[in-house]
Structure formats: structure tokens, C-alpha cells
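Only one protein chain is missing; all other protein chains are in place.
Labels run A, B and C following the written order; every chain starts at residue 1.
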Amino acid sequence: MAKKIEVRITSDPQMLSVLRAAITQVGQLAGFAPMEISKIVLAVDEACSNIMRHAYKGKKNQPIIVTCKLKPTKLEIVMHDFGNSVDVEKIKSRKLNDLRPGGLGVHIMKSIMDRVIFKNGTDEGNFLIMQKALPKRQ
Amino acid sequence: MAKKIEVRITSDPQMLSVLRAAITQVGQLAGFAPMEISKIVLAVDEACSNIMRHAYKGKKNQPIIVTCKLKPTKLEIVMHDFGNSVDVEKIKSRKLNDLRPGGLGVHIMKSIMDRVIFKNGTDEGNFLIMQKALPKRQ
Amino acid sequence: MSLNIKVQTKDQYVLLNIEGDVDLYSSPDVREALLKLTKKKTPTILVNLEKVPYMDSSGVATLIEGLQQCNKYQGRFSLVSLRDNVREVFELTRLDKIFEIHKDVNEALANGSV
Partner (left out) sequence: MSLNIKVQTKDQYVLLNIEGDVDLYSSPDVREALLKLTKKKTPTILVNLEKVPYMDSSGVATLIEGLQQCNKYQGRFSLVSLRDNVREVFELTRLDKIFEIHKDVNEALANGSV
């Protein structure tokens, strides 16, 4: 009986604010504390920005489907796109001591979420699955 | 080149806060003033509450699809459900001087949006189309 | 997330403080709190909406019910400290004519037959 919320946007950076607002509320429904919510929002925003920049190479009218599932013990967020698929091995964060603009997104996603799984180049497109354990109830 | 945003929720009243957050941002993208945004959010919330209560009769895991289209001169929001379809003629607001709890939602929707069109009982379910002219650019 | 409702009992009135969005999900909580007060025939109920950023018609319907219950025993029922967009819901439904609405508790106390 997982609760499910899906947000479908186009690959236009203007849409990120809509996605962030929705994810903020999802985080509240899931019972996360405010700072945790804002980190989850950041992880989703980074994943979505990467799809816009890398999978769709800046094209603005391509579909991105973000599905949030509130499972009994965890929040799962799946990002789905139909863009350019990169070898999963190549998607990695740079060393943090290499100071240059860029290369931070994947590192951020991985340090915030418990699991970050790329399933690129499937018949139905690219999937990015992010999971985070729900906070313990008091 | 309309911008399109779709939010798919289940018919659980807890989901209304997610929808409201997304619509608030859509209203911002469309360029509406804060009070207008909060009225548009109210109209969508009322429409969605009615689907939960009347079309799905309180069942919580049924799909509701809310599609927002930012067209050149107007914002169009379409609510789509697969529930009980009521004769469109029967969906009307009560007289406002009849003081009882209930019967306000349709009146609110109609007084906020420029057009409110019910298309119930189609092969693909029920549709409610709401349109509002964009504010004039300064 | 969920609504926070606090009842403050003063000498001359009871203040019902609501904190959070009042919608189809949360209005049953408001209803419960209100009916508890009207069942006891609380003579003066002031509903403090200062911390309600959002209310839809299910919230309004709940307040109509509270008002009606209160009217039955000739109690006083008043809404105070509405935010602009919440006030707008009452204006859209012309219920601003039916409810006693004050800008804050002090105005309600100064103006009413408390």
C-alpha cells in the first residue's frame, strides 16, 4: 500500500522549481525533518539537472518523469528519461579536491541518498533510482 | 510551444498538499500575482477534493491526473479521473444564501477561473477543464 | 504536516488556535475540536486563524457547522486574525457576511457582547 506521486515535466530548467515544491511536500508526508527534506530536494534537483544537461543536452521540451513512492520503510524516487544514455560506469563524481566548476551533482546525490542506482539504456529509456530510509517514528 | 506539467496523485486527501505546492509554482511560472496564485491553487484543490469525495467516494488509492498547460495567453489545468461519472447538469453550486456546510466548491472554482468545463463519462473517464487568462505583461 | 490545534480557556472566552493548512485531509480535526466546545455549550468561541496559511471549502464548511451549533444555544462564534488569502475564501463564498470576523482577539473583545 505504498503512496505514489508522479510529477511529469519537460526538460526545461524553469520546471525545476515546480519539482522542488512537490518533493518538499513529499518529504513532509514521509515525515523527514526540514534539513533532511531540503537535502532530498537537492538530490532530486541535481538528478533532474543532469538529465536536462547530459541526457537531453539542453533540449527543453523532452519528457522527464519523477515518481515518488512512499514505502513502509523508505522513500523511493525514480527519475525516468528517454534521452541520450551514457555508460553507467562513466557517471561518476570527480575527486572533490579537484577544484573546478562542475562534477558535483553525482557526489551530492550519493552523499544524501542511501542508494543511487543508474539503469541506463533500457528499452524504455534511462532510470535513476534513489532510496532513503524513513526517519524512525518517535 | 506550451509548457506542460503533469502531477499524478492517488485520491488520498494527504496528497492535496503536494498538488497545492506544485500548482503554486506553476502559477509563479505563469506570472500571476501572489493572491491570484493562491486563488488558482484553491480552485484546483476544490476540484481535486470533489473528485476524491464524489467521483471516488472516499476511496484513497484511485488515480487523479492533473495537467497544467501554459499556453501563450492562458493557463489551462485539466483534472482527469476514472471514477463515478455524474451527469454534468447535476454538478452545480447551491444558492449561497442557503447556509449549510457544503456546496461551495463548484461556486469557488467558477468564480476564480474564467472557464470551468466538465466533460464527464467519456470513454477515458471524467475531465474537468479550467482555464484562466494570463496576467498582462507590463 | 498535520494540524496543530490548541484550546486556550480564558475568563471570558475560549480561544481555538489552529496551526496549519485546513483542507479535506485536516478539517476533520478542526471539526472534532469545535464540536467538543459546542457540546459543552461554550458561550464564546474565538477561532484564531493567524497560523492558517490555507483553507479550502471543507474548512469553511466545518466552521459553518461550528457556527450553527453555537447559534443553537445562543453562543458567540467569531473568527479572528485571518490572512488575506483565507479571508478571500470567505469573500468568494459571501460568508464574510454571515461570520463575525475580527482582525484580532482584541478587536473581537472590544466589539462583542462578551
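Convention: contacts are C-beta pairs under 8 Å (C-beta built on N, C-alpha and C of every residue); 3 or more make two chains touch, one makes a residue touch a chain.
Computed from a predicted structure; not experimentally measured.
Peer 1: Tell me which of A:K4, A:R53 or A:K69 is the one touching the absent chain.
Peer 2: Once the missing chain is taken into account, the touching residue is A:R53.
Peer 1: At which residues does subunit A meet the chain that is not included here?
Peer 2: On the side of subunit A, residues 13-14, 16-17, 20, 35, 38-39, 41-42, 45-46, 49, 52-53, 96, 99-102, 104-105, 107-108, 111-112 touch the unshown chain.
The definition used in the following text is that only the chains that are shown with their structure count from here on.
Peer 1: Distance-wise, how many Å sit between the C-alpha centres of subunit A and subunit B, to the nearest whole number?
Peer 2: 28
Peer 1: Distance between subunit B and subunit C based on Cα centroids, please, to the nearest Å.
Peer 2: 26
Peer 1: Taking each chain's centre as the mean of its CA atoms, how far is subunit A from subunit C in angstrom?
Peer 2: Centre-to-centre distance between subunit A and subunit C: 41 Å.
Peer 1: Specify, in ascending order, the residues of subunit B that touch 2 or more different other chains.
Peer 2: Correct list: 14, 17, 20.
Peer 1: Can you list every residue of subunit C that touches 2 or more other chains, as numbers and ranges?
Peer 2: 1
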